[in-house]
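Quick notes on the structure that follows.
With one protein chain removed, the remaining protein chains of the complex are shown where they sit.
Then we have chain A:
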Amino acid sequence: MCSLALFPPPLPYGQTTVCESNNELLSGSSTEDQLNLSFPRESLKLHSRTENSSKAAFLDHSETLWMRSAAAWRDGGLTGLLNEITNSHPEVPKWLSMSSGCILALLQWVSSFHGSLFPHLTLSSEDMIAEFSQVSDCVVRAFAWHPHTDKFAVALLDDSIKIYNPKSATTPTLKHRLQRNVAVVQWKPLCASALAVGCQNCLLVWHVDPCSLSTRYVNSGHVQKIEFSSLKKCQKNSLSFTFNAVLNFLVWDVAAESCVPLQRVGGGGVTFLSWSPDGSHVLASTPSALFRVWETRMWTCERWPCIKGRCQSGCWSPDGSRLLFTVQDEAVIYSLTFTNTPGTSKGPHAAVVVADLSETTFSTPDGDIIVGGEIQSLAWDPRGERLAVLLKGDPRAADRSPIIAVFKTRVSPIFELLPCGFVQGEPGAEPRLMQFHPNFRHGALLTVCWSSGRITHVPFYFLSASIPRLGLSGSPTLPHVQERPADFANQSLFTEFIS
């Protein structure tokens, strides 16, 4: 088993990780790069999030009971209507207000019961996104590389999405009235234009024409809206009924706009979803101590109860045969293997611990640094040779800030996990999101979004042990790449030797 004690010590204060070459992580002072972006918090025009409606800005205006009831039904659903009737007792008969009060109490009792079964259902939608999404306080809310080209989408705290492409000067900005509290963005594979955005109440699918020169898409016809039809009504009723619809696992056919709900008892929704690269399996974790792995041929699932907490994060090996995952409140990485032929084998009966990331103290010239603990997220590079682990750290302790630990991995013939090093940013900046570039020619390229609003790219130069993928054209025109590829070609044996 690999542990943090085998890692080289973190960089001294003020140094940032630039790249991996020659089998070690190089550090330096931060360099300006055309692809490194920065979104300072002050530059965004944030709107206040606490106000759900603009009700407070208007004066009260007396309406008939009928009108008020209709409005209450429209705004608050059944609960709102009952509330309205109960509260306007001089106008309605006593029995009506009494009975609606009783029904209201009954509903609240039932919903509190429901909430006690699934505690997460009592959270408000913003809280829920903060709890379960991978990022909360950062200016960059979500990030996604396009699976085939060098463009990426960044969702910002002001609910806009920007698309950057190094080959074009235009950066389209996507805005939509429903695009609030973006939790996730994802490009459609085998498509140039479709971008799915998971928002608070709906899923938006943008079609951003790569040839178009327009830079602003606001509430435009380029968006396809998938509303959770049952949700829209439930949303208004009461909080506890709201998220059942969202969190149930739905398989959407976006073009045909049809959906198939896949329901299983237990769990209480889906908090994290990860497709295997070959599309044969999907990991779906629930808010309770249980996660499921679906195979996508007949859509059956395996239940994996965890002992301690919910499944926090997971990632798949390139061939979809191995799943690495982490569990909340645990500092280890588990591994599961799957076979691609459904029905023949049920897979393993228990997950294996492959790495232990419990707290380890490194003594550096600046003093002792404690690294390790709970794991926030995992990312595996598309060739299966580098595994980045974002460690949560402890926000209360100054010497235990979040850090990214990188492992060297090998999937075949046997699974291997070896230490590589820590990726650190500028002083004070904490890593929030990370993703590997899907087809970086010279190794692996890790993109990290920092709490300061910066997005940086850390290349790992190595020659792949496996057969290089064919037909993947276009690697980013990074200055480093142009300078150095020749140097690394003849140092590959060294990499092999060490690992």
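We adopt the following convention: a contact is a pair of C-beta atoms (placed from the backbone, for glycine too) under 8 Å apart; a residue touches a chain by one contact, two chains touch by 3 or more; residues count from 1.
Note that in this section contacts and distances are computed from a predicted model.
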item: Options "Origin recognition complex subunit 3", "Nucleoporin NDC1", "Multifunctional methyltransferase subunit TRM112-like protein" or "Alpha-1,3-glucosyltransferase": UniProt name of the undisplayed chain; value: "Nucleoporin NDC1"
item: Sole residue of A:Cys211, A:Ile307, A:Ala350 or A:Ile414 that reaches the chain not shown, by the stated touch rule; value: A:Cys211
item: Residue among A:Met67, A:Cys191, A:Val352 or A:Leu418 that touches the chain left out of view; value: A:Cys191
item: Sites on chain A contacted by the missing partner chain, in the whole complex; value: 146, 148-149, 190-193, 210-211, 229, 251, 253-258, 260-263, 297-300, 470-473
